[in-house]
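Have a look at the structure below, then the notes.
Removed from the display is one protein chain of the complex; every other protein chain stays in position.
Order of writing sets the chain letters: A, B and C. Residues in each chain are counted from 1.
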Amino acid sequence: MKKHHSISASVIPQSRLHILSSKEMKQLSKASKSNLYDILRRCALAVLNCGSHIDDTTKILEKYNDFDISVVLQSRGIVLEVANAPKHAFVGDEMITGIRELLFSVLRDILFANSEVLTKKERFDLSTTSGTTNAVFHILRNAQCFIPGKLPNMIVCWGGHSIQRNEYEYTKKVGYHLGLRGMDICTGCGPGAMKGPMKGATIGHTKQRHKDGRYVGITEPGIIAAESPNPIVNELVVMPDIEKRLEAFVRTAHGIIVFPGGVGTAEEILYLLGLLLHPDNEDISFPLIFTAPEESADYFTRIDEFIRFTLGYEACKLYKIIVGDAEKVATILAEDMKEVTEQREKIQDAYYFNWSLNISREFQEPFAPTHENIASLSLYRDQTPYKLAANLRRVFSAIVAGNVKEEGLLAIKEYGPYKISGDKELMQALDALLTSFTEQGRMKIDTEVYNPCYEVID
Amino acid sequence: MKKHHSISASVIPQSRLHILSSKEMKQLSKASKSNLYDILRRCALAVLNCGSHIDDTTKILEKYNDFDISVVLQSRGIVLEVANAPKHAFVGDEMITGIRELLFSVLRDILFANSEVLTKKERFDLSTTSGTTNAVFHILRNAQCFIPGKLPNMIVCWGGHSIQRNEYEYTKKVGYHLGLRGMDICTGCGPGAMKGPMKGATIGHTKQRHKDGRYVGITEPGIIAAESPNPIVNELVVMPDIEKRLEAFVRTAHGIIVFPGGVGTAEEILYLLGLLLHPDNEDISFPLIFTAPEESADYFTRIDEFIRFTLGYEACKLYKIIVGDAEKVATILAEDMKEVTEQREKIQDAYYFNWSLNISREFQEPFAPTHENIASLSLYRDQTPYKLAANLRRVFSAIVAGNVKEEGLLAIKEYGPYKISGDKELMQALDALLTSFTEQGRMKIDTEVYNPCYEVID
Amino acid sequence: MKKHHSISASVIPQSRLHILSSKEMKQLSKASKSNLYDILRRCALAVLNCGSHIDDTTKILEKYNDFDISVVLQSRGIVLEVANAPKHAFVGDEMITGIRELLFSVLRDILFANSEVLTKKERFDLSTTSGTTNAVFHILRNAQCFIPGKLPNMIVCWGGHSIQRNEYEYTKKVGYHLGLRGMDICTGCGPGAMKGPMKGATIGHTKQRHKDGRYVGITEPGIIAAESPNPIVNELVVMPDIEKRLEAFVRTAHGIIVFPGGVGTAEEILYLLGLLLHPDNEDISFPLIFTAPEESADYFTRIDEFIRFTLGYEACKLYKIIVGDAEKVATILAEDMKEVTEQREKIQDAYYFNWSLNISREFQEPFAPTHENIASLSLYRDQTPYKLAANLRRVFSAIVAGNVKEEGLLAIKEYGPYKISGDKELMQALDALLTSFTEQGRMKIDTEVYNPCYEVID
Partner (left out) sequence: MKKHHSISASVIPQSRLHILSSKEMKQLSKASKSNLYDILRRCALAVLNCGSHIDDTTKILEKYNDFDISVVLQSRGIVLEVANAPKHAFVGDEMITGIRELLFSVLRDILFANSEVLTKKERFDLSTTSGTTNAVFHILRNAQCFIPGKLPNMIVCWGGHSIQRNEYEYTKKVGYHLGLRGMDICTGCGPGAMKGPMKGATIGHTKQRHKDGRYVGITEPGIIAAESPNPIVNELVVMPDIEKRLEAFVRTAHGIIVFPGGVGTAEEILYLLGLLLHPDNEDISFPLIFTAPEESADYFTRIDEFIRFTLGYEACKLYKIIVGDAEKVATILAEDMKEVTEQREKIQDAYYFNWSLNISREFQEPFAPTHENIASLSLYRDQTPYKLAANLRRVFSAIVAGNVKEEGLLAIKEYGPYKISGDKELMQALDALLTSFTEQGRMKIDTEVYNPCYEVID
C-alpha cells in the first residue's frame, strides 16, 4: 500500500554548514527527552509534502503517520535517513535537491533555536524587547540570511495561500518584474501568493542571468505543515513562533507587497500597520504596497475601508494601493529602494537587519489562541491606534489557528468556535470583513463549504 | 514619437569571447561592401524585438526602420551601439542581460559564418556532404556548444510558435519534468512550443539547484525576425540557412520531442523521418516523441495518418505518441538517454555531435522557395520513402517562407500563391492536412483570417 | 615618527560570516568590562605584525603601544578600524587581503570562544573530557574548518620557527610534494617549519590547478604574537589555550610530519606520543613522520634516543624517520591516507574530526607554567609511559613559555629560571637534549646568546 505514495532514503547535505556534534545528534534522536525529535519530524514532513494541496495539518500527519527521520554520522558527514516519506519529494528515488536543502535548513534552525537560543535565559532574555530581537537576529544570522554589503532589495510578499487563478498569475507577473529589476523575494512559504512571486522572479532573474537570486521563506513549526515551502525557496528559516516570524519579516524586509489573501493576510497587515503607527517609528521609511489584479480590486477596497474605520486616516497614508499594474509595483519599489538605502546610511543602521524599527511588546509576545485569551481581548475603538491594531491582529491570528493549525483545530473541535466580542460598530465592521472573505472563498484551500471557527458577538 | 517605443544605448559584452580585429570591425560596418551589416542589423533587431507578438518580418522592419547598430572599439573591448531599438528589450535604460548576450551571439555567428566558413571554399566545400557537415560542426564549435564529457541530455523540442493556451501550458509542464531530470532544452527560438519547455525547465532546474541548465536556441537569419529568441535562451546559434539549422538540431539532439505546431513543425517531422528512413541510419538510436495535451490529441492523429499514408508503416515505428502525460514524456526520455549513451560509446562517436548520422544531399541542399522550384517538386508516392519525405519537407518549407519569411512574403505578393501539384491521392491528403492546420488556427499568429500562400492542385 | 612604520585604516570583511549583534559589539569595545578587547588587540597586532622577525611578545607590544582596534557598524556591515598598525601589513594604504582575512578570523574566534563556549558552563563542562572535546569541536566548527565529504588529506606539520636556511628549504620541498599530491597543510603559524610547507604546497597546488588548497593555522592568544600567522594561511583558528590547540591539531590531522625544531617541537612530540601510548588508542591509525634534510639528521637521532630512553621501544614504533627525501615523505603519507580513510569508515568516525582518539585529562588540562607547578612535576621513569610523556610535555611547555610567552617572560624576570628536578638519569638525558638544542641555536630566533629560562637539577 505504502509503495504508492511513500519512499525511504538517505540524504546527504551539500553544505559544509551541516555538521553535528555527538551531543547534538543525541538531542535530536527519538530517545531524547527533549521534544526536538517531534518538531523535527513534523517540519521535515511538511517540507517533504511540498506541492501537495492539503493545508490541514492533522490530515497530513495522519496520512504519513509512519514517516520517520533520524540523523546518522558517517565518515563523510551527517546523513538524514527518512522512512516512508511522500513520494512527490523525489524524482525516481532521488530527493529533489531543493527539498533536500530545505530539510537541512529545518534541522539547522530547530537545533539552533532550541539548544542555543530558547534554553539560554541568561543570554537571550525573551521577556524583554531587546532580548527577543537579539534572538531573532541570532537565528537569522545562523541561517546565513545576512549578506553584508548587499544593497537593499528584499521584497517581502504577503497574501493568501488559497487564491484564484488570475490572482496567482498576477503575483507571478509582479515577481517577474521584481526579478527583472534584480530584487529578491521573501514570503511565508506555501502556495498561492507566496509561491507566485518566487516563480515569476525566477524567470526574471534567469533573463537577467542573475544567478544569486534569493527566494527566502520564513515559517514556523505551527504553520509549516499547512504552508509547506516550495522547492524554489533557496533560503528557508524556521522561526520558533509566529511573533518571531513576523519580526523576522519586518526586520529583513526593504519593502512589502500585500496581495489578496484571507485572515492570515489581514493579520499581517494589522501587525505591520500597528508597528508603523507606533510613535517611535514615525520617521522610518517603509515601502508598503497593496496590489491586486483588476478583477480583485474589491478586496483592497474592503480592507482599506476597514482600516480607515478602525485605525483612522493616518494608517491609510502608510500604504499605496495599485490595481492591475504589475510593472508599476516593481518600478515604484525599485525607486523606493534608493530611499531605504539612504535612510539606513544616514542613521547608520544595517541594510540586512532593521535594528531601528521599534517593536513594542504587544507585537512580540506570543499570543496563545485559547478561547479564554480571545474572549478577553480589548476590542474597542477608543484606544491608541497601534494598540487597537495589536488586538485586532490577535483576532485574525486566532482565526488562522482555528482554520489550519493543529492546536487551533483541536481546540475548536473540543470547545466550539471562538467567541469574539467588543464594541458594536467594530464588531459589525469585523463581521462584514470576515464574511466578505468567506464569500470570496478566501478562508481555506480546497474546501467547498467553510465552517467558521469563530462567532462575532456584538 | 519614437520616444514611446524605442531607445538608444551602448552595450558591453560580458564574455571574453567577443573581441574583434580592426579588419573584422570594418567588415561589419555599414560602409563595407559585404552584406554583413544588413544581416547583423536584421538579426539584432529580431533579438531586441523578443517578446513582441508580431511574426511578420516586414512589419517589424518597417516599425523600426530607423534602427541602427554599429561596433565600436573602446579600450575595455568592443561595444555595440544600438540606436532606436525596441524599448521592451530594456529595463529602465539598461538592456536585459539575456538579450545582451543574444545580441553578441548574433554578432559572433554572422561574422564567423561569413568570414571563416562560407567564403572559404578550399576549406569548407559546401557542395559535399562532409564539407557541409564540417561547416555545421565549426559554427557550433565556435559558438561553444560542445561540452566534452557531458553525458547525453539535450532534448530538442519542436512545435508551433502559435499554439493555444492549454498547449502552451502543456509544453511548460513537459519542460518542467525534463528540467527536474537534469535535461537541457534546445528549440528553434520564438514563442509557443519553443518557449514553453524552456520556461518549464527553468523552474525544474531551479528546484534541482541546477545552475548550468542549457537553453539552446538555433535559428537562421530568414526566420529569426518571425521567431525571435526569448531571453531565457542562454546559448543562441544563428546558422546560415534553414538546412544547416536542421542539421544542427539533429546532430546535437539526444532526443526530440514534437509538440503540436503548424507547417514548420510538419517540415521538421518530415525532415527527421526522411533522415531516419535512410538505409544508412537504420541502426541509429534516436528517441523521438510526439506529444500533446488531451484536447489536442487530434493533431497527432492527423499527422500519424498522413505519415502512414505517405511514408508507410515503417516510418510510424520511429516515433511514440504520448497524450496528456508530461511526466511520462520526461521519464521515457531520461531512460532513453542511457541507450543513446551506450550506443555512442559503442561506436566511438562523440556525445556532443552525432557524426555517424548520415544526412544525404537531399536534406542538406538549401531549397529556395521560388514558384518555379515548388512547381517542379516530385510529389508522387512511388518513390523511396526517404526521397518522398525530402520532397514533402520542401513543400512545407515553402509554405513557412510564404507565411512569415521576408523573401517568401515578397514572392507571394508579386506572383500569387505557390502552386503545389503531384499525384492525386497525395494531393488530397496534403490538402486535408493543411486545411486542418488552418482550421485549428495553426498557420499564423495573431491573424484572424488566414490567406493561404499556396494552392494544392490535384 | 610613527609615520615610518605604522598606518591607520578601516577594514571590511569579505565573508558573510562576519556580522555582529549590537550586544557583541559592545562586548568587544574598550569600554566593556570583559577582557575581550585586550585579547583582540593583542591577537590583531600579532596578525598585522606577520613577516616581522621579532618573536618576543613584550617587544612587539612595546613597539606598537599606540596600536588600537575597534569594531564599528556601518550599513554595509561591520568594519574594523585599526590605528597605528604595522605598515608591512599593507601594500600602499591597502591591507593585504590575506591579513585582512586573518584579522576577522581572530575576531570571530575570540568572540565565539568567550561568549559561546568558555562562559557557558551548563553547555560545555570544561572539567570533563567530553565537555572539553565538545568545546574544541564547536570552536572548529564555528571557524568552518570541517568540510563534510572531503577525504582525509590534512597533514599537520610541526617544527621549529627558528630553523636554518637549508632546513627551511627542505620544509618547502616537502610541502611542494604534498601539494602536488593534493594534500593540505596545517601548522601552528609563524615562520620556519610552519611557513615553509605552506609555501611549498602553494606552488604544488598551483601546478595542479588546485584552487582550494587549505593552509590552516591553529594558534592561541599566548603564542600568536611570537608566531604570527603568515598571510598564506587561509584558515586561521585561535583556540583558547595551548591544550585545546594541541587537541585541535590531533583531532583534525590525518597525518603529522615533525621537522627539526626546539622545545616547542619536543613538547608536541611528547604530547602526541603520550596520546598514542594510551591503551585506548592502541588501534588508532595515525601516520607520523619525523623528517629532516641530510645535514640535520642528527636532530632526530637525539630525539629518537631520548624517546627510547624515557618512553621505551614501543614509543619508537609509532613514528618513521626519513632523512633527506622530501618526495618519499609525501609518497608515504599519500599512501597512508588510504588506510586512515578505511579506518574511519570502518569505525564510522568522521573524516574531519577524530572523535575516537582518546585524550585523557593529563593532556587536556591547561598547565600553568608557574615555578611552583614546574617544581612539583613527577619526573621519574617508573611511571606508565603515557603519564611520563604527559609530565615531560609539561616541562617543555614551560620552557616555551619562559622563552617567548609574555606570562613566562614576566615570571622568569621576577623569580629567576624554572627549577626542573626528577630522577637523576632522566635529568641528565633531559639536560643533554636541551643543551643540544641550545648548541644548535634552536631556542630563540635572532638571539646570539641564549639565557636559559630553566635549570635542570639532578
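Note that in this section contacts are C-beta pairs under 8 Å (C-beta built on N, C-alpha and C of every residue); 3 or more make two chains touch, one makes a residue touch a chain.
Quantities reported herein were computed from a predicted structural model and do not represent experimental measurements.
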Chains on display which the left-out chain touches in the complete complex: B, C
Residue in contact with the excluded chain [from C:32, C:97, C:166 or C:348]: C:97
Of B:21, B:35 or B:65, the one touching the omitted chain in the full complex: B:21
From B:158, B:271, B:319 or B:351, residue that would touch the chain that is not displayed: B:351
Footprint left on chain C by the chain that the document does not show: 14, 91, 96-99, 101, 180-181, 199, 202-203, 206-211, 231-232, 234
Residue ranges of chain B at the interface with the undisplayed chain: 12-13, 16-19, 21-23, 73-78, 115-116, 120, 123, 134, 137-138, 141, 144, 146-149, 341, 344-345, 348-352, 355
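The criterion applied here is as follows: only the chains that are shown with their structure count from here on.
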Same vs different contact residues, chain A with chain B, by half of numbers used: same
Centre distance in Å when chain B and chain C are each reduced to the mean of their C-alpha atoms: 63
Chain A and chain C, separation of their C-alpha mean positions in angstrom: 47
For chain A paired with chain B, centre-to-centre distance based on mean C-alpha positions, whole Å: 44
Numbers and ranges of chain A residues touching at least 2 other chains: none
